[in-house]
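Not every chain of the complex is shown here; the ones you see sit where they belong.
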Amino acid sequence: MTDWLGPAEWTALWLSLKVAFWATLCSLPFGFAAAYALSRGQFWGRQALNILVHLPLVMPPVVTGYLLLLGFGRTGPLGEAFEALFGLVFAFRWTGAALAAAIMGFPLMVRAIRLSLDAIDPGLEEAASTLGASRLRVLRTVTLPLAWPGLLAGAVLGFAKGMGEFGATITFVSNIPGQTQTLALSIDTLLEVPGGEPLALRLALVSIAIAAVALIISEALASRARVRGRG
Amino acid sequence: MLQIDLRHSFPDFTLEAAFDVPAGITALFGPSGSGKTSIVRAVAGLLQCDDADVRLGARNIGRLRPHQRKIGYVFQDARLFPHMTVLQNLRYGGRMDEDQVIALLGLDDLLMRRPAGLSGGEAQRVALGRALMAGPDVMLLDEPLSALDGPRKADVMPYLEALRDQSAIPMIYVSHDMTEVARLAGRIVVLDRGRVVVQGAVEDVLADPVAVPYIGVQDAGAVLTGRVVGHADDGLTKVETGIGALWVPGVAGRAGGPLRIRIPAQDVILSRSKPDGLSALNVLPVTIAGLQEGRGPGVMVALEAGGARLLARVTRRSALSMGLAVGQNVHAILKATAIAPQDVSDR
Amino acid sequence: DDVTVFAAASLRDAVGEVTQVYEAETGGSLRPVFAASSAVARQVAQGAPADVVLLADAEWASWLAANAEVRAGRVFAGNALVLITSQNGVLDDINTLPDAIGDGVLAMAEVTSVPAGRYGQAALQALGLWDALAPRAVQAANVRAALRFVERGEAAYGIGYASDLVALPKLTVAYAFDAGTHPAITYHALTLTPAGTAFVDVLMSENGQSALRTWGFTPPPDMP
């Protein structure tokens, strides 16, 4: 197995996992918030938010990457703000790859969570509020756990997208080995050079195996939740 | 004491109701669509009324958010949280009197189960316990038993009685079932098309022939309050009521304890002379205080003795042939076995 | 202390070999980063941590020179433009190309954005064949993707670099375009830091140039 992939590929694999994991984890709260606002909110600008959330899906990934570069690059306004406030740099770091993956997976995640939220019986939220739970507590203790199937589906989609994201990532943070060169980027560059296909397909198989494991785990969690919910 | 004054317009329905709810249970009674649920939702803050004045003692809670009102609400569908165990559900609003509530409602064996595995009656008891453990200042019960069939209803009823007897907060109890109302409530507010049409003590309203049209002929019947005199070996209990001593099927109350008995009007037989050799144990001398003809073949007869009232429903034909008239002295015959256990409650 | 080289993806194998030369000669270590020339140029302009940039395209080279603090720039290699086929053999007369393609297609890189596509279009225009071939031209994202169409038999012919054939033994040259029919094919090294200078020196050295030759590149026009 160690022979099967070179050290650079092992590094890329590890990096992909890290990027997809953090992208999923960090975007889940925002994904939930956006889905909640879209499902429950009646505020003006709901449509605007809806459109904003879907943008990364509609635009070619390179455009998203380009806009990320303009906004979150070292000299971009948001990039400077994050560096000044949190000491967090995205440009040409794995954090930037995670940001790109998170943004690209965001519409998928929000849709999935929203379908679950729309299916929750509002009567349960009413019941919680009569029991003295503030809106925030209702959200945390009733809405959130009941949206679990959607959160799980959203996380799987986000993670899978994180494993596969290429266009926005390479445009935003380039293809730096050990730093931003994820499996998807390795695969893609291999396909750009003559004779790179065999290794590229081997790496693709590795991605698929990882995604398969994630899917199987998520299905098991979801069916356990269903069984528990029933009795 | 809860004081309610509401006004709200739906597209084709207007609610305009004001009434007080003292400590103890006040029943909200009325036909489907008369606004009972709307009132309860308004009190809980789940319905934003055009105009809502809800006073609880000195506090005006009418403009608070639902979670700030300290109100226990038991919905018709139990609305348990499916992702929590019974115990987690119970503790959701607080842990007030946890052990007592669990014991009172007989929930010990259910604590670790999930709501999906409960029968309807069990679920409703858990919902009740959950509302109680939040330590509410008011309880709102919206048809808490109507989804349950007879035997399951009978399971939950004693818990509601125990609750009424052991807490001193105002409770609103919505129901279509006069048996429940008479057994549980001290006061009754009758609604029709969004307005209060009759209200008062249950004993007065149910024995009032004028209220019969709102309550329904079949549900009419006086409620007697009495005191347990003693229990006999053969399973009967002697109860002293205003109208005389009654034998009823054995109840749990200790001697001297208070008791309420609902006597449906259609279960009372009248006799001009004192009958003899009858299987009915209760024969009471009474005076006719009023006669009211209905639309059907029946006549509602108000009876009085010792300051207490009873209602009897007889056919018009019997009323004529017996020459019933106000002021006449007759005997009221009640079967002990016809007094259903669910119509007797120990308060 | 790593030296970071941002390079066009088409240089991957060649730069890999130069890296070995560099590490053997200087004892330093080198980190190559490959992406499309456009991405490389933009990222470096946005502050990407590059010591040297290797671009396959004169236009992005001059754009970057104008948009970043470049210390020095020079051409380090050239290439030859060729017509490539997998089965059809040598084409004696380039004017028969439209007939040879028939109702098949000619695979090229994008003629507006990818240098190889631009050179190919210029060469065909110079030969008076572009108008006839434009409707048959399919434009891939890069040279490698264009040649994949040829390899798979999807396209009868493709236009690419001589260097591309090194790793693709199944493909053969059907016709070599005259260097005069298109702008000079030049590869540009832009130095951004002193550390980068050392790499460019190795790149221009005898060993560096021979590594580039191994992968099919020609010496820069100003070198013999």
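Per-chain residue numbering starts at 1, and chain names A, B and C are given in the order in which the chains are listed.
Heads up, the rule we're going with is that a contact is a pair of C-beta atoms (placed from the backbone, for glycine too) under 8 Å apart; a residue touches a chain by one contact, two chains touch by 3 or more.
Just so it is clear, the model here is predicted, and its values are computed rather than measured.
Just one of each chain type is placed here, yet the complete complex contains A x2, B x2, C x1.
Operating definition for what follows: only the chains that are shown with their structure count from here on.
With chains as nodes and touching pairs as edges, the resulting graph is an open line. Relative to the whole-protein C-alpha centroid, the nearest chain centroid is that of A. Separating the centre of chain A from that of chain B, both taken as means of CA atoms, is a distance of 56 Å.
For this pair, chain A with chain C, the centres built from the Cα atoms lie 35 Å apart. Centres computed as Cα averages put chain B at a distance of 91 Å from chain C. The residues of chain C never reach two or more other chains; the list is empty. Those residues of chain A whose C-beta lies close enough to touch chain B in the complex are 121, 123-124, 126-135, 137-138, 141-142, 145-146, 148, 225, 228-231.
Listed in rising order, the residues of chain C touching chain A in the complex are 4, 6, 9-10, 12-13, 31-36, 39-40, 42-43, 46-49, 142, 144-145, 147, 164-168.
The touching residues of chain A, counted against chain C in their complex, run 66, 69, 73-76, 91-92, 170-171, 173-178, 181, 189, 191-195.
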